[in-house]
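Following this message is one structure expressed as structure tokens.
In this view, the complex is presented without one of its protein chains, the others remaining in place.
Letters A and B mark the chains as written, and numbering starts fresh at 1 in each.
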Amino acid sequence: MSLITKRTQQPSPAVFAASPRPQLLRREVGNVALEGLDAYYGASRVLQGVSLGFVSGRATAIIGPSGCGKSTLVRCINRMHEEVPGARAAGKVTLDGVDLYDPRIDIVAVRRSIGMVFQKPNPFPTMSVIDNVTAGLRLAGADRGEIEDRGREALVGAGLWDEVKDRLSSPGTGLSGGQQQRLCIARALAVEPEVLLMDEPCSALDPVATLRIEELIGELKERVTIVIVTHNMQQAARVADTTVFMLDGQLVEVGPTEKLFTNPDDERTEQYVTGKFG
Amino acid sequence: MPETRSQYQDELDQLEASALGGLDLVSAALGRTLEAVEHQDVELAQLVVADDDRIDGRYLEVHQALITLLATQSPVATDLRLISAMLHVLKNVERMGDQCVNVCKLIPLSGNEPPSDQTMVELILRMGAQTKALIGQAKRAFADRDVELAQNLVREDDVVDDLNRECFRLALEIGDDADRREWAMTMLLAARAIERTADNAVDIGEQVAFVVTGLFREFEDASHPNP
Partner (left out) sequence: MSSESALLRRSEGLRRRNRVNRVVEISSTIAALFAVAVLLIVVGSVLTKGVDALSIHFLTTPTALFGEEGGGISNAIVGTAIVVASAAAMAIPVGLLVAIYTTEFAPSRIAHPVRFVLDVLNGVPTIVTAIFVAGLIVIPQGHQSGFALSVALAIVMLPIVSRTAQEVLALVPSTLKEAAHALGIARWRTTVRVTIPTAAGGLITGALLAIARVAGETAPVIILCSIFGQGNLTDPSQGLATIPFFIFRSSEAPSPSAHTEAWAAALVLIALVLGLNLVARAFYTRSRRRMEG
């Protein structure tokens, strides 16, 4: 039996009833906290004792050199890390106080509260634009009448509506790269998660498409807590309120973005952001 | 850790050397200015005025290079603070050069008769020497990132300020002769210019603190007297 099915205004650690579409909540939901998170691939430990909070209403960027564990970190949040055979995580990950790794929690429900956008846009090739956006709703058995409306809202929210409103039935893969990625964002938003994880969402896109999505993030962060992994430090500087620097599976420094980029506390952070290594 | 961005680092170092080199130019100009004042040497004064173009040129060249660096290298953290500080320092250098020019432009006005008050002249020369020392100290403090040395500039500047007040007092008591009063006013202007030069050196000290700590605080100066 799943303890998290859908959100209500006031989250309680017990049963969440299926809710009518929540209006713009004042953001007392969507706070993620990590305590002593370790992650393993088989015997090798890739994350060590990470303790961190993601505050609702903000965008947090995670930066660090290749292999530092940033992607693994976000995948532990929505439990996608477990999809890899032999991978496991230990420690505490909570969403508004609820431990997501509690065995009583339905993993499917976790993923409906925490959405994810990937590096390469991946719309479902056999579905049209509108079917893509509503895939999460349809395949999770949402109420028929609502589906189209929520799909449209999600497209508006992702800044894509005007561009696709005349071709909702055309294949999802027929859009440009930047549009496809915004489609994936709309698809993730349609299920109305509290948190949106973005794993290098712009690295496969051209600069203009990248900037559009960055603007979108600025708008979205009031409704969804955003965590964005990025290789591009300037992007982190532009987009995030808080920045996290990781190295070799450990958290090195976390703080307001301006501070990390003008006067970081840790010498390693200084070295990394000024490009002395990485 | 492998040496990445070494070209960028080299360029930054070179620009810093250039900016601080501007202080050397200013120091030399100040020295010549004081000599011109002491000997009422109009030709030397004109040389200083003409030579200020070199200081301005240095300012423009390094300024442009720094702007380009900002645009192309996206500096952050210490690099960013350093570049910001250097832009300020350049401005200070340029102002200091202009102050020397101001003094030199006064010389023909007061030069055709022997100075009316030797004491005042000596005060001004002492101010100048102290300011020259200040400039040297500011340069060392910046190059070594020595915050304490930078903060000490304030106390050294107090000496200049005291001498300036002396000059003012002397000028008040110079007497009723119109020529002497005119000469005294001119000397006061010169003193003021030198005092401003010293303040610019203190500003450079403030930039040192900014680069090192990331905090910008005004050291005590004319507008922020000691509590």
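Just so we're on the same page, a residue touches a chain if its C-beta (ideal position, glycine included) is under 8 Å from a C-beta of that chain, and two chains touch if they have at least 3 such contacts.
As the structure is a computational prediction, the values presented were derived from the model and not from experiment.
Student: Touched by the hidden chain, which of the shown chains?
Tutor: A
Student: So one chain is hidden, and I want to know which residue out of A:Val46, A:Met80 or A:Val98 touches that hidden chain in the complete assembly.
Tutor: Answering carefully, the residue with contact to the hidden chain is A:Met80.
Student: One chain isn't shown here. Among A:Arg58, A:Lys92 or A:Lys120, which residue touches it?
Tutor: If we include the chain that is not displayed, A:Lys120 is the one touching it.
Student: Would you mind spotting which of A:Gln48, A:Thr94 or A:Thr173 touches the chain that isn't drawn?
Tutor: Checking the options A:Gln48, A:Thr94 or A:Thr173, the one contacting the hidden chain is A:Thr173.
Student: From the list A:Ala43, A:Leu139 or A:Val208, which touches the chain that is not on show?
Tutor: If we include the chain that is not displayed, A:Leu139 is the one touching it.
Student: For the chain that got dropped from the picture, name the residues of subunit A it touches.
Tutor: 78, 80, 83, 85, 108-112, 115-116, 118, 120, 122, 124-126, 135-136, 139-140, 171, 173-174, 184, 187-188, 191
Simple rule for what comes next: only the chains that are shown with their structure count from here on.
Student: Need the CA-centroid distance for the pair subunit A / subunit B, whole Å please.
Tutor: Their C-alpha centroids are separated by 54 Å.
Student: Please output the residues of subunit B touching subunit A within their complex, sorted ascending.
Tutor: 1-2, 4-5, 8, 74-81, 213-214
Student: Using the touch rule from the top, collect the residues of subunit A that touch subunit B in their complex.
Tutor: 233-234, 237, 261-264, 269-271, 273-278
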